[in-house]
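Structure, as structure tokens:
Missing here is one protein chain; the remaining ones are kept as they sit in the complex.
Now for subunit A:
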């Protein structure tokens, strides 16, 4: 469907507006975020051009994210990236991506509403995610700019680390409540592991 040109009468809502929790870490639903799944040959010029056109960022390396002027590019798999941009600009950014891709065999699709986004910050953030995801979250192993597609307890999830060492966690929208409850449970007071 076309992205709406006019301001809609209704305002789109994120999966769990306003959800937040303070415990071993600060957990917050991060609201609406423009997200575009881009699949294609990551080594090809059109895909690189599309990434730059969308975000101003360079093509990210394996399990890395890159920050550009207008957004972020995150490595998702050998043939898939996730592009971040402001929610309201997804339509325009998709047009730019498709223009840059031209005839190249690739797929760019808006997945902003298919996901929920959480921010996990504070001193306990590494341990909170370490209870849920089979990922080495020690400060030596996981550093800002890294992304992992992984499993969070029983659901698929991905997270990356911001320069301030806070995490952004994405999961499917339908399991946003489960994901938030998981993060809350892992961050409950008294449950510190004390290793990071």
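Basically, contacts are C-beta pairs under 8 Å (C-beta built on N, C-alpha and C of every residue); 3 or more make two chains touch, one makes a residue touch a chain; residues count from 1.
One rule holds in what follows: contacts and distances are computed from a predicted model.
Chemist: I notice the complex is incomplete. Of the names "Aspartyl/glutamyl-tRNA(Asn/Gln) amidotransferase subunit C", "Corrinoid protein of di/trimethylamine methyltransferase", "ABC transporter permease" or "Sarcosine oxidase subunit alpha family protein", which is the UniProt protein name for the chain that's not shown?
Modeler: Not shown, but named in UniProt as "Sarcosine oxidase subunit alpha family protein".
Chemist: Take the complete complex as the reference. Which residues in subunit A touch the chain that isn't displayed?
Modeler: Residues of subunit A in touch with the missing chain: 1-4, 6, 8-10, 12-14, 32, 37, 39-40, 79, 105-107, 109-115, 127, 130-138, 140-141, 153-155, 172-178, 181-182, 185-186, 188-193, 195.
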